[in-house]
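For this depiction, one protein chain was excluded, whereas all remaining protein chains were kept in their positions.
Let's look at subunit A:
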Amino acid sequence: MTLMTPFALSLSKGRSFLRRAKGRASTGSARTALLAAAALFATPAAAQLRVDVSGGIAQPMPIAIPVMPTPAATGTPAGDTASLGQRVAEIVTNDLKGSGLFSPLPQGQLAPVAFAQVTAPDFPFWTQTGAQALVQGFVQANGDGSLTVGCYLYDVVSGAEIARQGFVVQPAAWRRGAHKCADTVYTRLTGEGPYFDSRVVYVSETGPKKKRIKRLAIMDQDGANHRFLTNGRAIVLTPRFAPNQQTIAYMSFENDRPRVYVYQIGSGTQRLVVDQPNMTFAPRFSPDGRSIVFSMAVNGNTDIYRVPASGGQPVRLTTSPGIDTSASYSPDGSKIVFESDRGGGQQLYVMNADGSGQQRISFGGGRYATPVWSPRGDLIAFTKIGGGFSVGIMSPTGGGERILTHGWQDEGPTFSPNGRVIMFFRTGQGSGKADLWSVDLTGVNERRIPTPLDGSDPAWGPLLP
């Protein structure tokens, strides 16, 4: 059997990111190719197979994701290809179920799929299971030590293939093949951008409330591949990814000097960003990765500054006598949303990237804090303080405010790469223990993100290349 791959990805040895195979299409044209293929195969019924994501999720789509067969069981450093086929199907299942938009059939209702059936599904069987969509695929070991994960999406009712993708990965990155497959299914059926193949950096917490030990940690969006980046000797706070995903800006109390640092994931080194006698905090990268916007407290007055990510002279962007902090760029880099208590309490403001044109956008009751701009540009998420602490969203001009969560203390939202899901942290009353949660933009599908210890200050990275 020959797999037609609209585009293939391969992982270069010793690197933790995927590299496109030489001479293959870019992501943009790959998507075009995918859509073209879908259009070619789509029947009218298939064109209607779509998850409605506009409102709340009325009814998740029933979908079947059977174990993926292998053409030949082959041992690899990640396990043999037969067991990988089972684990890939599990990851695709968890991803799609976790989105809240799909209802994967339980294992007991699935039938084994022979390798020859991957491109010729038993539609009568799948129809009687009630599944509307079917994901089949395979895991194959290649001669060069890499793996191919084949991924096919079918409309069960019309019996049509509506998407197919092949992913070539190194065994160590086999999970990414599964996430890419889930992203293929998700984007084809929802019309939303992909987000499963992404990572989260956050602060892992443990220890007594008076003396929490805080460490930077990084993990896949589903909690897998968890890794600590710092040893907990110094308090670390508010990590944020650079667009290139190899650099993280954060705040550390190293040597009792609370300052903004950048951490290089590859080398594990950290570097002070601005050498000033004052506290610097609340860093975020510009969308082009060239600048870091941050806050600096000078004699009790906190303003927002910008500095080249490589270091240099900070440029002051705000001058109000209040606390101006929590700056976040719009995805096009032209504007910055931030919070300020210049009017009395914390409220949200938007300014041009050079600091001009500062305008308040939040006017509801209570206080508004920690704004973050959606990567899609259409929304700003924030912490609302009024009675409790909740996470909410509003438009960049301040309209359409919606409160999404209601914990004792929900705080610090961050958007998924497609702007569809918001992760935040929830602190318990009394215990002070925090953990990570996510919620759909519509306010449904609230779920806890598994972490080995407690967790706070999540930052969702961009989609992996």
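Assume contacts are C-beta pairs under 8 Å (C-beta built on N, C-alpha and C of every residue); 3 or more make two chains touch, one makes a residue touch a chain; residues count from 1.
Everything below uses one rule, namely that contacts and distances are computed from a predicted model.
The UniProt record for the undisplayed chain lists the protein name "Peptidoglycan-associated lipoprotein", from the options "Peptidoglycan-associated lipoprotein", "Sulfurtransferase complex subunit TusD", "Sodium:proton antiporter" or "ABC transporter ATP-binding protein". The residue from A:Ile385, A:Ile403 or A:Leu453 that touches the chain not shown here is A:Ile385.
The chain that is not drawn here is touched, among residues A:Ala172, A:Ala224, A:Met279 or A:Val315, by A:Met279.
Across the entire complex, the residue among A:Pro258, A:Pro287, A:Gly311 or A:Gly364 in touch with the chain not shown is A:Pro258.
From the options A:Ser204, A:Gln245 or A:Thr325, the residue with contact to the unseen chain in the full assembly is A:Thr325. For subunit A, the residues touching the absent chain in the complete assembly are 208-212, 214, 235, 237-238, 251, 253, 256-258, 279, 281-282, 295, 297, 299-302, 323, 325-326, 339, 341, 345-346, 369-370, 383, 385, 389, 408-409, 411-412, 427, 429-430, 432, 456-457.
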